[in-house]
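Attaching a single structure in structure tokens format; questions to follow.
A protein chain is absent from this complex, but the other protein chains hold their places.
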Amino acid sequence: MTVVLETEGLTRRFGQVVAAEDLAVQVREGEQVGIVGPNGAGKTTFLNLVTGYIPPERGTIRFMGRDITGLHPRTITRLGIARTFQIPQLYSNLTVLENMLLAWAAREGRMMDPWWPLRRTAWVEPAMDLLARFGLADDADRPTYTLPEGKRKLLDVALALALRPRLLLMDEPTSGVSVREKFPLMDTLMEILLPAGVTVLFVEHDMDVVLRYAQRVLVFQGGRVVADGDPQAVLSEVLAAPSKTK
Amino acid sequence: MKPRAVLIGVLSFVGLGAVGFVLPRWTVFLFSLALARGLAALSVALLMRAGLVSFGQSLFFATGAYTAAFMVRLLGVREAGLLLVGAVIVSMTVAALTGLWIARYREIFFAMLSLAFTMILYGWLLKAYWITGGTDGLRIPPPTVLGTAWSVDTLRSVLYEATLVCTAVALVLIHLFLDSPLGYALRAVRDNEVRLEYLGSSVWQVVYWAYVLAAGLAGLGGVLTALNVGHVDPQLAYWTTAGEFVFITLLGGTESVLAPLIGAVVFEFLRTYALKYAPYTWQMALGGMMLLLILFMPRGLWTLRYLRFRKAVS
Partner (left out) sequence: MIDTLVVIGTDGLIYAAWLFLIALGLSLIYGVLRVLNIAHGSFYALGAYAAASLIGLYGRRDLWPYGVYLMIPLAALAVGVVVGPLVERGILRWMYPREPVYQLLATYALFLIFEDLTKLVWGVDPIYAYAPYTLLGEVSIGDITYPWYSLLLVGTAAVVGILVSVFIRRTRTGRIIVAMIEDPEMSMALGIDVPRMSVLAFSIGTVLAGLGGAMTAPMIAVMPGMGAEVIVLAFAVVVLGGLGSLEGAAVGALLIGLLRAATVHLFPVLELFVIYLVMALVLILRPRGLWGRVEVRRL
């Protein structure tokens, strides 16, 4: 299987804090990989490093065999890595549809178009289709700041997915979502992501979510990967030694 | 655009055009100045959509005005149309240069850098008096409009009509721009730059092109002011001139392209009467009004549009 993402010797410190040390991670095409670990283990830092938000001190990041170390987030996004955020990053004063249409403009490479309207039929129809699959069609004309958190999370993913990424990085897709909504939300996401053939890497606090939706799990601690493998096996091992993680 | 809005737009354009031949000359003159200032305010409003406050749009206002003066005096150009085009091109070229740096900045840094740029121009205009006429500025002889040298009496009205046409064209263009992906991206900059970058788009480019476009608007306002007044001076570039544009924008609001223009007309007439009856307190009244606007009506006079609907509901 093709290796989609590969990091080698990835290192980054913030003062005394080691956020990433010698990280070597491989993700193969079509995998759903969960990342778990205590607070401050470097999970979000890893996503920030891969997407170019923070430059690494040492090490390389390869995407589809291409060295993307040190590239700008927008360049990396254009190459096919999309990400979502722990706190959804939306245009809160624009409507749901306008958010989606901006993503569509980005996908078509027409963001810099100063002339033809954003609301062109050729974009509105597929954008509405995608929103409908996320159950957001009825909210299309609502400003996003009025949405409940669960829907904001979904829209955050929908925007990323509109870019047709090969690799999707999700930062805690279920945080801020009520216990009852967690599984339906993840079901919705996976039903859309899996048929699209997107490789998924997601950071998650909730072990049940990881067990249910990840094929493989990486355990982060102190900026290192301390375990890697089948979720069932790895998590039972981690849970048996509670001193290692919280 | 809704048909009703188009109709209202066309009607008010025709109405304002007709008024140019009817009203007393000084009122026509005031309207011309108000429209020209409104264009500069619209350029401030454009940047404010991205959350950027420019205390330096006077840079392009003055650039537009002085370009016209230089074209007349050094190149012997007399045709108003050519002066307009030349002024807008030069203003946008200046912005294309200063924009290379300024597009990186936000908030107070954007405000201060824009202020520094306009003060550089001000300093130069003041000191290079052998070219710029120093504090006295330069006189611009009456231009020809559409190849015709009009009599002094009709020129006032002709210039007003020209100003009105320029304003209308600019308004339509900006309206289209705001509905385009780039126009929306500008609002997206204010909301969330991180997301814009993670959509694979360059926030820098969005701000840069909006800045250049805004400069064209301010430059157009500047050259129209220069032609109507027949004179340019360094005060056009001083930061308080830019501050006035900011005030007008705040007065009108930024939600519609019409709002800054309405703000400008209100401002121009307020100022004329205030200078006559309360010369020492009118800035104070402006300041007080501005504080009230910020506190209670951050979307400007444009908010009043909604009052009608709210009443109808209750």
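Annotations for the structure displayed:
Every chain is named by a letter (A and B) in the order it is written, and numbering of its residues begins at 1.
The working rule: a residue touches a chain if its C-beta (ideal position, glycine included) is under 8 Å from a C-beta of that chain, and two chains touch if they have at least 3 such contacts.
On a predicted model such as this, the values are computed, not experimentally measured, just so you know.
Contact with the omitted chain, checked across B:Val19, B:Val85, B:Leu126 or B:Val266, is made by B:Leu126.
Screening B:Ala18, B:Leu75, B:Ile108 or B:Leu146 against the full complex identifies B:Ile108 as the residue touching the chain left out. Note on the undisplayed chain: of the listed residues A:Thr7, A:Asn48 or A:Thr69, the one touching it is A:Asn48.
One chain is missing from the display, and on chain B it is touched by residues 48, 51-53, 101, 104-105, 107-109, 111-113, 115-117, 119-124, 126-128, 194, 238-240, 243, 246-247, 250, 280-284, 286-288, 290-291, 294-295, 298.
To be clear about the criterion, only the chains that are shown with their structure count from here on.
For this pair, chain A with chain B, the centres built from the Cα atoms lie 43 Å apart.
Only residues 51, 72-75, 77-78, 82-83, 85, 89-94, 98, 101-103, 105-106, 110-119, 159-160, 163 of chain A touch chain B when the two sit together in their complex.
By the touch criterion stated above, chain B contacts chain A in their complex at residues 176-177, 179-185, 187-188, 190-192, 194-202, 205-206, 209, 213.
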